[in-house]
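Only one protein chain is missing; all other protein chains are in place.
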Amino acid sequence: MNMNRKDFLRKIQELEFAVIELNLFLDTHPSHQQALADYNRLTQELMNAKIMYERQYGPLTNFGYAPSQYPWQWALTPWPWEDDYECKEDMACGYMKKS
Amino acid sequence: MWIYEKKLEYPVKVSSCNPILASLIIEQFGGADGELAAALRYLTQVWTMPIPQAKAILTDIGTEELAHWEIIGTMVYQLVKDLPESKIEGTPFAAHFANHGKSPYPHDASGVPFTATYFNAKGDPIADIYENMAAEQKARATYEHLINLSDDPGVTDALRFLREREIVHFQRFGETARLLQEYMDSKRFY
Partner (left out) sequence: MHPIPHHPNSPVNMPNPIPNPMAMPIYNLPPEIQLARAYIPDQPYDRLFPLNEALNKGTLFPNLYQPYMKKRK
């Protein structure tokens, strides 16, 4: 998969949104088998997509949810409100491209 | 416990610099029917809910509302971040700027600061769930007012997403109300 960062993130947003919707439905319908099957299928796709994304662009969650390359990617990779998606620490991430 | 995910739930990109629009959509950042009020309402009520479906839905919708609060804050910030002070003077955003600069801050479109009196937790599951259903309708109506006021396509796009979420939340709370009512009824028979 050779998408740029923005397109890859969009794919994850689509998958995660569907998973959230199914999560809410299951909260009030815990014994709905079809919904649960769909939730598990999409969750697997989402987890795989996140692993690939994080390998390339850094972690989406911290507190032990994903490992980090050196230097500490969590702080240095772009934050959600930064639409220009450029890394703030030239020295630390000279290898990261502007998407 | 809360874990933060470093992405917005919905991809937001405002189409303009617009301090007037920023001062309006901040209503959903710190207003009575906004996302912060919703998040705290649901996350506060959860302790006294008697059935697992209610605990799950309040926790999960409460968490999603925090994600929506982040979207609104991001839009407020994006609408003003590149403005020189001269373009803020004389707009409704100037009063906000005098106190907070370009930082989002939880108050409503009139400048009234956020207060916990915007929501309640009665410790009564039926009263609480009906408050939540009303809250989702008020939020939906507010988004419709804001959609009518917005002339920025990127902002309008995000407002439509957030409005539809309120409709879905209302449905989920409606289902929870039925489940709670059935539970409360069942407790009357020994």
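Each chain carries a letter (A and B) given by its place in the written order, and its residues are counted from 1.
Just so we're on the same page, a residue touches a chain if its C-beta (ideal position, glycine included) is under 8 Å from a C-beta of that chain, and two chains touch if they have at least 3 such contacts.
It should be emphasised that the depicted structure is a prediction, and the values quoted were computed from it without experimental measurement.
For the omitted chain, the shown partners it touches in the full complex are A, B. Interface residues of chain A facing the missing partner chain: 13-15, 17-18, 21-22, 25, 29, 32, 34-35, 38. Seen across the whole complex, the unshown chain contacts chain B at 10, 130, 133, 143-144, 147-148, 156, 160-165, 167-168, 170-171, 173-175, 177-178, 181.
Rule of thumb we're sticking to: only the chains that are shown with their structure count from here on.
Rounded to whole angstrom units, the spacing between the C-alpha centres of chain A and chain B is 23.
Looking at the complex, you find that chain A touches chain B at residues 9-10, 12-13, 16-17, 20-21, 23-25, 27-30, 59-63, 65, 74, 77, 79-81, 83. For chain B in complex with chain A, the residues that touch the partner chain are 3-11, 13, 52-53, 56-57, 60-61, 64, 70, 73-74, 77-78, 168-169, 172, 175-176, 179.
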